[in-house]
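One protein chain is absent from this view; the other protein chains keep their places.
Moving on to chain A:
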């Protein structure tokens, strides 16, 4: 199936940032994730948890809470500001200072009219949500200690606030405290150690559930202000609580890395007197769980170990399928690495800087067939720090290796790289302000043009030459039919090899194809229900090959403006079960010029070559059949082989790129390395150790 020389790159020290907050929006089935570095990501829950949007963070921007109000997303952080995000353009819309010191928590009411934030100075501040902005309304009674957690009663008339050693219930109308629930400090702990109420949940029947630093989940009655029941969940802290929509299931995340589920069950079957009973315990994390979200069919949890775990609740799932499997999301669903195919350079994107590396070279012969001797070690050429506080959103290096471009939320910067022997220098060529900041950057294959995907599904064209660069124009989709409505910003833009075609996908699942010669929109690929995760234009046939988040694949002929026969055959016959059950999206589509029928794909766990000339496997055939094929004699191999060749040699892949010298670059980031760089988890006694 073709042999490749592989550069196995493990020097990309990418560290995913810990998860600080989660917010689930039931109506649009999106879950928003706030990380420690201030970035906010939006995952689509019903589309296999595809990471639709990433809003990069800033320096000194610790997000403490996230809240959806309708389809608007707000966050609040220790810098004391409330931020609303522009989800269509994937950037911060505005920030309002609450003037109460650091904000620990933010909560929106179910009616979507108000936001409440809990501040360091002990106030709960109410903000009215207007159509375009939020407006400070008033303070509730000021308390002596900081407000750690907040929860609205579903009716919007009361707020429960968790503080040090107590929970206050406020009447929203009067702003006065109705009840004060005292959470006792744990038995056996020192008196001086305060009990922090990390999380509260206010149920519609008037029950308040709190999780505190003593390790208790306590149930209170808001009428009498008394403790109904307490469950000792852990010896450490209970950091997060989340209740399901119909209030029959509650999950609590602890600093031991366990998620404990409580269910509201009738103790005697067939009767109505229900009780909260502790049921299952999930242990998928090694570190503190800082945020949990009970979405109807699954429990989503995230914590200091930077992984987002989706644990399905099988009793709520109708049909067991690949979509309802346990899912752990470690890496972003987009590329952080770009390769200069012709010059052997790699650009690594970190939140605050870029690194340019030159790949190593080998003698071409090794001691065995598998490993080659390295003649020249890979070397780091450049360390480019970002100007300003914003983190990098996207970056690219041109195929010739002469141009480097990156974009933050505020600006786009283009650099020219001068590289004579060991002397590396760069010069800034272009700086474009906010308007042109890109969501995705791409160079044409001859490095003559830079394409920058921008807001409203438009793509900006910049022509590059030795003398300088010039903004050429903007490609916009045909928008004649749609007059109103903001288009989603474009995301993925591959350009064809011959420089004639350009395709761009946006998060509305639309894929537009532009003719670069006429600089006009050529056509639009029929919209599919799932998001496009990767695409590529075939260099010879000019077919657009698209991978979707639900693991489907399509091939669309640009010239004929229709799906190709092969694509139709795939749709008709269906893909193999094993292929559909993979749980990470494909991140790159490449073509091998020497074998035009080959398509190279990769996701986090595997590398796959699809041979379009071979028959497709059906559910009965063996999917991973390389070993069996090896054992078979030559003449039988043909009858047993099928289109999918899967290579699982590499794990935790961030990027695979086919270089122009027919060698593959595989960038790995082993999870063990990530885990080893995390801080030590809470020490737990294990039996027999």
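The criterion applied here is as follows: contacts are C-beta pairs under 8 Å (C-beta built on N, C-alpha and C of every residue); 3 or more make two chains touch, one makes a residue touch a chain; residues count from 1.
Keep in mind that, in the parts below, contacts and distances are computed from a predicted model.
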| task | Assign the chain not included in the display its UniProt protein name, restricting the answer to "WD repeat domain 75", "glutathione transferase", "Thiamine pyrophosphokinase" or "DNA replication complex GINS protein PSF3". | result | "WD repeat domain 75"
| request: Check each of A:281, A:410 or A:622 against the chain that is not shown and name the one that touches it. | output: A:281
| Omitted-chain contact residue, chosen from A:269, A:627 or A:680 | A:269
| Touching the left-out chain: which of A:3, A:315 or A:420? | A:315
| query | For chain A, which residues touch the unseen chain? | reply | 229, 231-232, 261, 263, 265-270, 277-281, 314-315, 687-688
